[in-house]
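One protein chain is absent from this view; the other protein chains keep their places.
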Amino acid sequence: MLDKPRPKQTEDGTHARCAAVYQRCRSDSLALIAPLGEEDCQLQSMPDASPSKWHLAHTSWFFETFILQPQLPHYSPYNSDFALLFNSYYNAIGEQYSRPQRGLLSRPSLAEVLRYRDHIDRYMCDYLAQHGDPEGLVELGIQHEKQHQELLLMDIKHAFSLHPAFPAYRPPSPAAAQPQAPLSWSQCDGGLVEIGADDSGFSFDNERPRHKVWLAPYLLANRPVSNGEYAAFIADGGYQRPEFWLADGWALLQSEARRAPAYWHWRDDQWWEFSLCGLQPLQDTQTLCHINFYEASAYANWAGARLPTEAEWEHASRAIAVQGHFADRRRFHPEAASDAPLAQLFGDVWEWTNSSYLAYPGFSPFAGSAGEYNGKFMSGQFVLRGGACITPSEHLRASYRNFFYPHQYWQCAGLRLARSTD
Amino acid sequence: MLDKPRPKQTEDGTHARCAAVYQRCRSDSLALIAPLGEEDCQLQSMPDASPSKWHLAHTSWFFETFILQPQLPHYSPYNSDFALLFNSYYNAIGEQYSRPQRGLLSRPSLAEVLRYRDHIDRYMCDYLAQHGDPEGLVELGIQHEKQHQELLLMDIKHAFSLHPAFPAYRPPSPAAAQPQAPLSWSQCDGGLVEIGADDSGFSFDNERPRHKVWLAPYLLANRPVSNGEYAAFIADGGYQRPEFWLADGWALLQSEARRAPAYWHWRDDQWWEFSLCGLQPLQDTQTLCHINFYEASAYANWAGARLPTEAEWEHASRAIAVQGHFADRRRFHPEAASDAPLAQLFGDVWEWTNSSYLAYPGFSPFAGSAGEYNGKFMSGQFVLRGGACITPSEHLRASYRNFFYPHQYWQCAGLRLARSTD
Amino acid sequence: MLDKPRPKQTEDGTHARCAAVYQRCRSDSLALIAPLGEEDCQLQSMPDASPSKWHLAHTSWFFETFILQPQLPHYSPYNSDFALLFNSYYNAIGEQYSRPQRGLLSRPSLAEVLRYRDHIDRYMCDYLAQHGDPEGLVELGIQHEKQHQELLLMDIKHAFSLHPAFPAYRPPSPAAAQPQAPLSWSQCDGGLVEIGADDSGFSFDNERPRHKVWLAPYLLANRPVSNGEYAAFIADGGYQRPEFWLADGWALLQSEARRAPAYWHWRDDQWWEFSLCGLQPLQDTQTLCHINFYEASAYANWAGARLPTEAEWEHASRAIAVQGHFADRRRFHPEAASDAPLAQLFGDVWEWTNSSYLAYPGFSPFAGSAGEYNGKFMSGQFVLRGGACITPSEHLRASYRNFFYPHQYWQCAGLRLARSTD
Partner (left out) sequence: MLDKPRPKQTEDGTHARCAAVYQRCRSDSLALIAPLGEEDCQLQSMPDASPSKWHLAHTSWFFETFILQPQLPHYSPYNSDFALLFNSYYNAIGEQYSRPQRGLLSRPSLAEVLRYRDHIDRYMCDYLAQHGDPEGLVELGIQHEKQHQELLLMDIKHAFSLHPAFPAYRPPSPAAAQPQAPLSWSQCDGGLVEIGADDSGFSFDNERPRHKVWLAPYLLANRPVSNGEYAAFIADGGYQRPEFWLADGWALLQSEARRAPAYWHWRDDQWWEFSLCGLQPLQDTQTLCHINFYEASAYANWAGARLPTEAEWEHASRAIAVQGHFADRRRFHPEAASDAPLAQLFGDVWEWTNSSYLAYPGFSPFAGSAGEYNGKFMSGQFVLRGGACITPSEHLRASYRNFFYPHQYWQCAGLRLARSTD
């Protein structure tokens, strides 16, 4: 059994509150598919992505597998085939259906998956009313489902981006051009600092333990890079000049046709951006998103700066409240940065750091099967920080570590510049 | 405009009959998706296959593009986006959406595609009532739709074959083991014979012109090879012995895991076969299906025989009525062969021949855009003859040439042995 | 043992003459590597090609394996490792070294391979002096080696074509522009004709048996297509117009960068052609070579003609002597066609036909291990006829069938137009 992630009860946690949090999270997931049809929910546009329907089922399977089955002596699975279909990657739990072929699972239908969710929810609410969440596993399941809510939005956006008619997930907002704050730099002194999660609330194993890091002094930009700034990089030949690019990124560029962020399209002499509102004229002042690590790194080189490390980012965030433009605003697209200090540090876009996703000193994974949650992905990926406009609220922390491969762009990722001082 | 495929009216062709034939064909297509849900109709399991929904839309687009638009002066397309989405491969008609990504077209929904069909049908019925089919283009469209009816069944079978639960498209029939006729040989004298379509009815351009061929005497098996016979080939090490295989087939085998026909599974010490009835115990006496050309060729070598040429096949069929087990029986799976002469020559399974799919002497393609129908596929493929249990009835002719690449197995293909005499 | 290919002695065959033919063939092979260094002889530029050194060793292994070992009771192999290294594809003989990795066999060195050849030659000459060639196996080995002489030239040309300095295998001839005959058509009546090899001399199994074919009347061009004619096709947008291309050929084009024959380069506003003389300005009147089947077919469509079938080609050749520009002239590049009837039918370039490479009616492969020689390649390839300027003389026959996949261009292949008459 899982003994690590939440050793003690939330401070004000009654069983009823626990059930309410669970139900809100579950209904948030359902709200996400309201604009989608059965066929939309079936789409898998690349091996990294999953159908919306699969996300709905997999998150239910998680509660069934890690809570209902081990905790309720007489519980038998809703459908014994689902273990194969909806296990994502837990080798310890058993065999998994081929990930790149999730889009072939027309059965169970969306309607059947929704019945499965109902079934799980009834059992879970009973369970929570009686037991609460003594081991923190329900909270883990809720945080897990919030991650899949963001994935669901990323995945449907990617699928729609490949449709020649660029379907809109939601109607566009009236587009008043927003002003953005001018670029400036925030001085950080560094020294021997601490980063990572302490034991005061929920956190994933990869954020722990809290530990000391020595930081040299550094500068951090007051806001992320905007579309207009990135367009200037492109106009300056950025995608044709190898001196700005990591060798892997340059090689990838040569194998691809694109010479701009993946969701940008050049039509009628201007840039358009595909977003969850369909194809819209690019707004220069809005914060840039959907770039991969190589693009972030190349832009920073071009700009005479660099990406921050995750320790620099986290240390700089220590005095900033975890508030911002998250998914609860239901705009699902980054906006222009204000002139607040370290604007958009939380929300709007995930910020690429120059830190590889590796274990913290003294890292130990969750006990039990959930131990496969994070640790096994610790090679080849880079850390992103701060959450985005599609990240569920009440999910982020200053110590939260997201991670993607450097070629991946379908997460809502941008960048904030940093510089060393000397 | 198309001037070749049907230069004259069907003999008893009144306009009303013409419309009735059209409507029957169209409703046959709809009947095929009755067992399927929206998500099933969205599936594309490989680049060669298409979603059921796409077949329904594409066949409608064919009538809209080749008849309604050129013939009705004021007709405007139902949806101008559909030209891109539902053009299969007619370069002369314009750009096409990427074939391997048809499964990503969640929009239009199935419901919308059915509305599109209704719309086309209303216009077509009006058109037919007034004009009939003076140029044979409607008949071409109907034959085209019948081809897609067979493709729809092939494609949904392939998609379901990859689902771990092996869904059934239709319930299995009560499985009384059927006896099969013993193998015997039919002597054919050959000489200077004629093959190909004459001008007495509809035919595709690739069946024409009727022309002379010299045939040496040959023997043709009285029936196709059965599952039990093929299982004996496997048991004799057939998939491990290169001497039976064409070099390309052997190379393909080495790159694949399978050591049996693609839809066969070895479980619990016996062979099971995936069919449109789900996974069922293999019936030894039933006619073998879903083998590729290499498997057909290897089996023939193992059996000390060879595949017939298409001219041998067609010449042998000249006295056989075009009757048999076609899709109208709605079993959709081959049965055991009776002891009739040249049993199952028509229906049950397509029979691989050893003839490459090439132009007949004097071949000229359909005029106009429909000229891309057949001719451009004349390289790399082999001819199959005789139709199968999923082929619509009233579609086959003795001169009908089907064609697939030698590695393809998802069509309902078997083989009949032949031998040279000397 | 092989009992089929040459059941009887060459008519004037004394043992001495037999040995002389053997020795001439063997020394011809050695002469081919005179312009090459050790490193050149090591090159393998693609999986289809082999290092020159490998050709020299493999042809020796053929004599050792099919003659010395079975015929000389006390013969033991020169090096027991060579069986693995130099078996090309005879599964019946044993395991083979991975074909695409032949370029990794730095050992044995060229010097050692030459010693191996000497060793084989000494034994073979002894054998021939005593036994002659009672079963025709030596002649098979000689014809086999001649095939590899042509392959050696094809392969080194391909390898040099990828070197940025375009090395020359031989110095260019002084380039007097040659006139070419104007295009005209030769009428052929067809009827019931015979093609294939009879028993009067050496032939491969795939050329037999001689058999009847019915031919409709047809026209055949007096000469192959020239570079200038093909350049006109390119200038007319030939590589951008799908209507001329087979679907497989068009798909291949879209996946490649090239828009001209593989050995053509556009530099300084003109076409250059890579040949065994290095990179030279393209000569318009010279006969076109190094096109693949798709290019041949597209050109023929553009020209309002078609490719001949192999039966048409062979029937037309019945009154033409097997003479022409072969490798003995040591120019190794096609020239301009004269105004002789059916000029260059033999020699200069192999001519693509529209016939798939399939078994003749009544085909039976060589007996014994050599039976793998031809039959197992009978899928997916097209027949070429007539030999080329790199084909050894005394190797061609009117019935000779060469075969390549439609995408292959590294053989010296051109095309001659044909037309149906009606």
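Per-chain residue numbering starts at 1, and chain names A, B and C are given in the order in which the chains are listed.
Everything below uses one rule, namely that a residue touches a chain if its C-beta (ideal position, glycine included) is under 8 Å from a C-beta of that chain, and two chains touch if they have at least 3 such contacts.
Everything quoted here is computed from the prediction, not taken from an experiment.
S.K.: One chain is left out of this view; which of C:27, C:106, C:130 or C:184 touches it in the full complex?
M.R.: Counting the whole complex, the residue in contact with the absent chain is C:106.
S.K.: Residues on chain C that touch the omitted chain in the whole complex?
M.R.: These residues touch the chain not displayed: 37-43, 45, 53, 81, 84-85, 97, 101, 103-107, 109-110, 159, 162-165, 167.
S.K.: What residues on chain A make contact with the chain left out of this view?
M.R.: Output for chain A: 89, 91-92, 192, 211-216, 242-243, 245-250, 293-294, 297, 306, 309, 354-356, 358-359, 361-362, 372, 376-380, 382, 406, 420, 422.
Everything that follows uses one rule, which is that only the chains that are shown with their structure count from here on.
S.K.: Can you work out the whole-Å distance between the CA centroids of chain B and chain C?
M.R.: Distance between chain centres: 37 Å.
S.K.: State, to the nearest whole Å, the distance from the C-alpha centre of chain A to the C-alpha centre of chain B.
M.R.: 47
S.K.: Roughly how far is chain A from chain C, going centre to centre by Cα mean, in whole Å?
M.R.: From the centre of chain A to the centre of chain C is 59 Å.
S.K.: Residues touching two or more other chains, restricted to chain A: which are they?
M.R.: none
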